[in-house]
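Entry: chain A
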Amino acid sequence: MEILEIIGGILILIGSAFLFLGALGILRMPDVYNRLQAGTKATTLGAMSLIIGVGFLEPSWMMKSIIIVVFIAFSNPISSHALARAMYKRKRYPIIKSEDKDMDAYIEVFQQEEEEVKS
Partner candidate 1 sequence: MVGTPVLFIAIPLLAAFLIPLLGMIWKELVRIIPGLVLAYMLVLSVSLLSYVLENGPIVEVLSGWAPPIGINLVFSAFSGFLVTLMSFLGLIIWIYSYRFKRNVDFEPSKKYFILLLMMITGSIGIVLTGDIFNLFVFIEIVGISGYALAAFYMGRNSAEASFKYLFMGSLASAFLLLAIMIIYSQLGTLNMADIASKVHLMDPTYKVVAIIFFMAAIGIEAEIFPLNGWAPDVYTEAPGPVGAAFSGIVVKAAVYAAVRMVYTLFDVSGTYDFLLIMGLITLIVAETTALRQDKLKRMLAFSSIGQMGLVLIAFGIGTLEGVFAALFLMLNHAITKSLLFLSGSYLVFNSKDKYIKEVNGLGKFMPITSFLFALGAFAIVGLPPFAGFWSKLSVLTAAADSNLILIIALILIVSVIEIVYYFRVVNRIYFFKKGESVIPQRPTAHALLAMITLGAIILIIGFYPDSITGILHKASADLMDKTKYINDVLSAK
Partner candidate 2 sequence: MKNTIVILLLATIGYYLGTIFFGIGFGDAHFANGVKDTYLALTTSELKVANTVTSIVVNFRGFDTLGEVTVLFLAATALGGILYKKRHAVGERTVLFPASSIVKSGAKLIFPAIVLLGAYVFIHGHLSPGGGFQGGTIIATGFLLMLLAYDNFSVNHNVLSFIESFAGIFFVAFGLAGLLISGTFLENFMPVGTMNDLFSGGVIPIIYILVGFKVAAELTGVIYTVLHEKD
């Protein structure tokens, strides 16, 4: 029993810390894509670990915790992908620090988009 409580407590602490970090990430990062990066990863793991931690504290809740975790792990990346794609389609340029070297892929996407509009 004791062991489970300790594990649960640690998981809860880790989870809340990562949730906080995720929030801090979306505050500090310079543009939408970087914010999405920080937001998605940190909050997903944070929520997962916190909820599993609660499951450890109350073992009878474990199944429901797991299903919530599965839903979060499944849906969070999809929503952030959809958002990133939306920003991209609306020509919201990401901040690119290193020279012009990655503009190729970038421009390609825009060409694709314009073809889609025409067809």
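Heads up, the rule we're going with is that contacts are C-beta pairs under 8 Å (C-beta built on N, C-alpha and C of every residue); 3 or more make two chains touch, one makes a residue touch a chain; residues count from 1.
Candidates were picked such that all candidates are chains of the complex that A comes from, given by their letters.
What you are looking at is a predicted structure, and each value in this text was computed from that prediction instead of being measured.
Trainee: Tell me which of 1 or 2 touches chain A in this complex.
Mentor: 2
Trainee: Within the complex, which stretch of chain A touches candidate 2?
Mentor: Those in contact with candidate 2 are residues 71, 74-75, 78, 81-82, 85, 89, 113, 116-117.
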